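Only a single protein chain was left out; the remaining protein chains are all shown in position.
Coming up: chain A.
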Amino acid sequence: MDKQTRSVLLVISVALTTLWVGAAGAVVVDDDPLKSANWDDLKTRFFGDAKVVFDDRVKVVAPIRAEDSMNVPVGVNVEALGEVEEVMVIADLNPIVKVLQFRPLAARASLSFRVKLQQATPVRAIARTRDGIWHAGGMWVDAAGGGCTAPSVGRSTGNWADTLGQVQARIWNPAEAGRLRFRVMHPMDTGLAPGIPAFYIEKLSLSDAAGVKFMDLETFEPVSENPVFSFDFRPGRAPRLPLLLSGMDNNGNRIQAQVAQ
């Protein structure tokens, strides 16, 4: 390609990208800033005709290079969007794309967790605001791979059944805008390792002693084994203790825990 052709193409691509700066100083664009080959397909598959924009108020934090493809830390925060109804997290190039989906309800619109990656891929959060628009943000994570097709450690050592569904949890600063962290013992098998069927937690929800729902979470195969989550509470919306965590896996095993401190 010669210089002239290149500069013409550059002009065209700039023209195609409509870029506007929102009231809160947010930068919103229509074209995928991560230049993922299959974004258009995924967009149709998950969002149909709904409007999807790329919005820098959607924050995704992850390492640039995954050190352990079975446990890649990801933090999502979409509070800058205001009221958010639900948030989806996907890894474009994973064999199983959808990682999880959550509705923040009375909790803050932020969540930390870990994911299995099969190769280098964009990791994105896409959040739906009340007007029905989906706001996407994310980053590329480089990964040596194999995270989705390797057996879980629990399968390899054979002891996963001894601890299945056990919960360890702790609340920090419950009186203020505190945080709940918990770990659920579960192999989270993807079904892609030979001879091991998919076996994963599908639902987790969090409510307080007064019956207020704080978070609904749907999880899928790519969430890491023995998953650890961090939820944050809103200022002025401290939960009444104890918290109740309940959930279920795809085999119907129930997860239930009360968290008092």
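Simple rule for what comes next: a contact is a pair of C-beta atoms (placed from the backbone, for glycine too) under 8 Å apart; a residue touches a chain by one contact, two chains touch by 3 or more; residues count from 1.
The rule is short, and it goes like this: contacts and distances are computed from a predicted model.
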- Query: Between "ABC transporter ATP-binding protein", "Multisubunit sodium/proton antiporter, MrpD subunit", "Glutamyl-tRNA(Gln) amidotransferase subunit A" or "Quinoprotein relay system zinc metallohydrolase 1", which matches the UniProt record of the unshown chain?
  - Reply: "Quinoprotein relay system zinc metallohydrolase 1"
- Query: Which residue among A:106, A:167 or A:198 touches the omitted chain?
  - Reply: A:167
- Note on the structure: Of A:126, A:223 or A:259, the residue touching the omitted chain is A:259
- From the listed residues A:71, A:129 or A:246, report the one that touches the chain absent from this view. A:71
- Note on the structure: Omitted-chain footprint on chain A covers residues 1-2, 5, 61-68, 71, 73-75, 112, 114, 144, 167-173, 178-179, 181-183, 228, 230, 242, 257-261
